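I'd like to ask you about the structure that follows.
Every protein chain of the complex appears in place save one, which is left out.
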């Protein structure tokens, strides 16, 4: 009995190394196969919505989808079984994504059309960074995250002001242009304002009266200045973190006064004059 | 008599705490209700312009608008009564907004259609920052304001040059393309130039002749470089203020030589070597 | 005779003060009137191309244009007469603009339609900076000019690369999409590529085939990264000049070693330790 349990233990250990590990050849190969299957699966779901393809190959595409879904299901179960703390995995970001990636297909048995939700599998691509384990890319990714994180608040405050402005501008345009030019309601005016301020400019709605075009030109020039603000915010954060990383990486600590912000090439503490340790 | 006056005093004091205060539970709850009502009111005004909704529920929407307007009116009167210096409030930015938020509905009794101007209530959302009192957000808001303020002049000078250019380019396009392509007049040509330079690009007017398209391509590449300028201006200001705030906030002054630009974590004056005071 | 000559001298002196000076009340008033007339003139030329207005008021507009033209002509002659070195003025930037501002109207006597070229008067607005003499704005204007000047070369090199790319991409799109989708020739394909890379996106020509749309998506994402480059160039220049201006304005020179790049608040020369002079 004890022997059998041990065999199960060995099996679990092996599965864990293949599923979670990235150092063995098998683990690495599994990761590549997984990424390939995710890509294939996402492409199949996409193609199934293209009318020309769907009408011809719907049946074949469906079979492929089911095969991949069963594979993902087995993988999901094995991931739960093989790990020490399965609950932690199940409620982790990746655990939830892994579950959501298989659910829609089973749901589609009762609810035809739900299979399209399998597109959420695209989020499994995020696992790439876990798989790659390239410190440089992880570092870049972290720096990106940091800069975006740091600028998030300022950008939210900024968008709050922009949204209030769009309500006012949208109403003015609705009053000036009226229903004939496509400004059928205030929400439509706000939609147009956002389309214009962000410089997307579809052209499905565009001002027709001279006054409307004058105001539109004003909004565009305003948008000109406005688009500079989030860019400015993010860039400043990048520059700061980039500067910090390049000249003051915080790797040096004074043995005497414990100060940490030294230039990477500094030899003496700027606070107490003690010699700094070499990296 | 004195007792009654005192009761009125107590009432005023209570109202003031609820309306202006943000520390008591009642004051906080009132602020939340107020924000909710502003949001509701703005949504109602918007929906009333959507034809499908307006034709069915116009009456109900109108009643809601009036209820909210009466609430805002009472709030406005109470704000005037309860405060020490009512005149200062009335002519303050928020005071004028609060008045403009209720006026249009009363005006609509005589002038049907004026009720739409109530959309100006959207500006009451700006009060959010007063309400929240989150120092971090107020700090962000201030930093945004500072950077925009500092770059305002440069951007105005820049827009002045851009506007002169649009007149010249707009005239050239009017001459080259002519009325057939939609360039019906010089102002229309200028409108097109602004639409193109800002990269909005509606496509309602677009050059049709080879020469016109060649000039347009040139204008776009020009716009490419031009859009970089306001971004550069704002970003530089952000970087400056961001850098200043993070490492040299100017909070330290040397007791001996009165120098002020020290790193926030500096302990000794870089000018005379005197120990700096701790924050 | 000598007396008369002297009177002419006095007249010239007076005219010079009014035309070129900005310190006397008359000189300042003349500048304001001039700017007003330029604005009026440009607006009149614009309005004359708007069909509804031109058909009704063409005659009145024409008279106004002629009055302003005569005024500008007299001003031009007086500017030449009153100045010490008339040749230098005539061949200066402003001198040429002033001449070009009046020529088209006289040309229109022989060549009807040439009057529209009077729009070149818009360039006379540039004189505003000479008139205003606000050191702060002149400083901003200079800083703008410096940063654009400094980034010009890099941007030209960059545009050279972009133009080569547009030729290749434009040809590929012409081959892929063909004449049916509006890609009637390689120059048209290049035009589309520029419209897309600069994110203007008129939509007058847009890919219709799946492969064309795939390539277009790729070009857009490329344009995403590409638009960042000129912005990055200009911003870096701004940041540099802004940083330089704020902390190292070059106003301090060491009396002993003549070094000039000191922090504005530096007290001792970083090169030889000599005390720096106070501003």
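In order of appearance the chains are A, B and C, and numbering begins at 1 in each one.
The criterion applied here is as follows: a residue touches a chain if its C-beta (ideal position, glycine included) is under 8 Å from a C-beta of that chain, and two chains touch if they have at least 3 such contacts.
Just so we're clear, the structure is a prediction, and the values are computed from it rather than from any experiment.
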> Which listed residue, A:10, A:33 or A:46, touches the chain dropped from view?
Replying inline: A:46
> Which of B:69, B:140, B:199 or B:213 touches the chain that is not shown?
Replying inline: B:199
> Which residue numbers on chain A touch the omitted chain?
Replying inline: 42, 45-47, 49-51, 116, 119-120, 122-123, 125-126, 128, 136-137, 140-141, 143-144, 147-148, 155, 159, 162, 187-188, 190-191, 194-195, 198-204, 227, 230-231, 233-235, 237-239, 241-243, 246, 263, 265, 267-268
>> Please output the residues of chain C touching the missing chain, sorted low to high.
In response: 153-154, 157-158, 160, 164, 167-168, 171, 174-175, 184-187, 190, 196, 199-203, 206, 210, 213-214, 216-217, 220-221, 223-225, 227-229, 231-233, 235-237, 239-240, 259, 261, 270-272
> Tell me, which residues in chain B touch the chain that this view leaves out?
Replying inline: 199-203, 231, 235, 239
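In this text, only the chains that are shown with their structure count from here on.
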> How many Å are there between the centre of chain B and the centre of chain C, using C-alpha atoms for each centre?
Replying inline: 30
>> Going by the contact rule already set, what residues in chain A reach two or more other chains?
In response: 199-203, 231, 235, 239
